[in-house]
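Every protein chain of the complex appears in place save one, which is left out.
We call the chains A and B, going by the order they appear; numbering starts again at 1 in every chain.
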Amino acid sequence: MSAARRIPWMKYASASNFYPLANRLVPLFMGLAIILAVIGLYIGFFVAPEDYQQGNSYRIMFLHVPAAWMSMFIYLLLAMYAIISLVWRVKMADIMAYSLAPTGAMFTFIALLTGALWGRPTWGTYWIWDARLTSELLLLFLYLGYMGLYSAIPDRQRASRAASFLAIVGVVNVPIIYFSVIWWNTLHQGSSFSVSEGASMTSDMLSALLLMALACWAYTIAVVLRRAQAVILERKKVALWASQISKK
Amino acid sequence: MHKMLWKLFSRDMTLFMHRKQDVVTVLGFFLIAVALFPLGISSDPELLKTIAPGAVWIAALFSTVLALDRLFSEDLDDGTLEQQMLMPVPIALLLLVRLIAHWVITGLPLVLLAPLIGLQFGLSFDEIVILTLSLLIGTPILVLLGAIGAALTVGLKSSGGLVTLLLLPLYVPILILGTSAVSSSMHGVDVTAHFSLMGAALLVSLVLSPFAVATALKITLD
Partner (left out) sequence: MLEIEGLAVEREERLLFSGLSVKLSAGEGLHIVGKNGAGKTTLLRALCGLTLPATGVIKWNDQDVTEFREAFCSDLLYLGHKNANKTELNCRENLRLALGIQTISDEEVGDALHEAGLGMLSHLPTRFLSQGQQRRLSLARLLLSKATLWVLDEPYVALDYKAIEWLDSILERHLKNKGLLVLTSHQTLTMSSTIRVLNLGEQHA
């Protein structure tokens, strides 16, 4: 706890300081997310011109690409919190990792879904075993594995440590998986480039993408903070029960 | 200390002697799983040659996961796992020995069966050699990596499917490497690079995996 006092913002490593801060931040970021998303989608769907190759169907990229970015960033963030939780045993870090996972999985799923929807008009098929989509699929398994392991272990302390360790092993693996899938893809002469590389970008498209990316970030912050608050309440409840039982 | 390690190795061997049927089950599973591919897809000889590397490797993968279950679960239940963690030898070394023993018992038989399966799929002699070699280097890697998943999930009631889910992302690179080594050789491509990579992966796993498994076990026993 002395380490926490030395670094000012570390006081939020304590759940009781975190909670009111989260309360203030959540509506702020949710509002920001909505505004950014509306602007971004407007530009993406109405202002940006048609792509000379893909017509209007490329517009799903404004959902697909930010979702894919988020799915990867969130996993990195999760792994970082997992390291902090495992090595320095900061409980708030574990709560953050645990709260990030479902949102990360959701973005991975959206990336896969929109990737498939994009694939249909572009390649004539809903699914394509290219490097990016296949890696995205494996990333989904990494998220599901983390959440699955966490919920399968009844002892919460062991669950958090096991899942954190798994996340660390996973993040070390992500580049290995990515490169092996790329290599695998070249071996089998699959699609020569993935769907997201088809479009050449105008400045409108770029700004729409960035706005959507920021909107996703804001949304993630809001949702994850809210989830973390719920987790804190849940665990305090359990701790209260446990201490009441032991007093009897 | 060497005595201790040898004792551990022979302990696993002795236990295997008493429970041969466990290993027979795993081997049986391997053979059946491989047979499912021609049964489920097609027995066309050309097609069989194409899917042979994948079929054998995937079956080996699932067999390894099946066999990993017995690595720690019994020892956890009867308390001997704790005693192993308290031995005055570095835990990583202890685990390395146990993993090698485990591979000798459950992985090596798969490698020895590979030529037979190669014949079933109509592979030529050279192709069978490459297939067997790929499994010889690959199955230890599968055991070394799989033990991490096994250590994290030992004792859990739901562990069967969960371990597979956890290990799949870890296994994909090895699967790709192993199968492409065989299929590339079938197309006349030089596979020294593949095997060098696999050899490197084996060395890295031999060095790093025992530490990872030790950490995972400490988390489990906490």
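Brief remarks on what is shown
Basically, a contact is a pair of C-beta atoms (placed from the backbone, for glycine too) under 8 Å apart; a residue touches a chain by one contact, two chains touch by 3 or more.
Note that the coordinates shown come from a computational prediction; the quantities given were computed from them, not determined experimentally.
Contact with the chain not shown here comes from a single listed residue; of B:80, B:158 or B:196, that residue is B:80. Touch with the chain that is not drawn comes from one residue among A:172, A:206 or A:242, which is A:242.
Per the touch definition above, the residue from B:14, B:43 or B:196 contacting the chain not shown is B:14.
The chain not shown here is touched by just one of A:23, A:157, A:186 or A:202, and that residue is A:157. Counting over the whole complex, chain B has residues 1, 3-4, 7, 11, 14-15, 18-19, 74, 77-80, 82-83, 85-90, 218, 221-222 touching the chain that is not drawn.
Panel shows chain A; residues 155-157, 235, 238-239, 242-243, 246 of it touch the chain omitted from the view.
Keep in mind that, in the parts below, only the chains that are shown with their structure count from here on.
For this pair, chain A with chain B, the centres built from the Cα atoms lie 32 Å apart.
The part of chain A that touches chain B in the complex is made up of residues 138, 141-142, 144-145, 148-149, 152-153, 157-158, 161-162, 165-166, 169-170, 173, 176-177, 180-181, 183-184, 187. Chain B contributes residues 148, 152-153, 156, 158-159, 162, 165-166, 168-170, 172-173, 176-177, 180, 184, 212, 215-216, 219-220, 222 to its touches with chain A in the complex.
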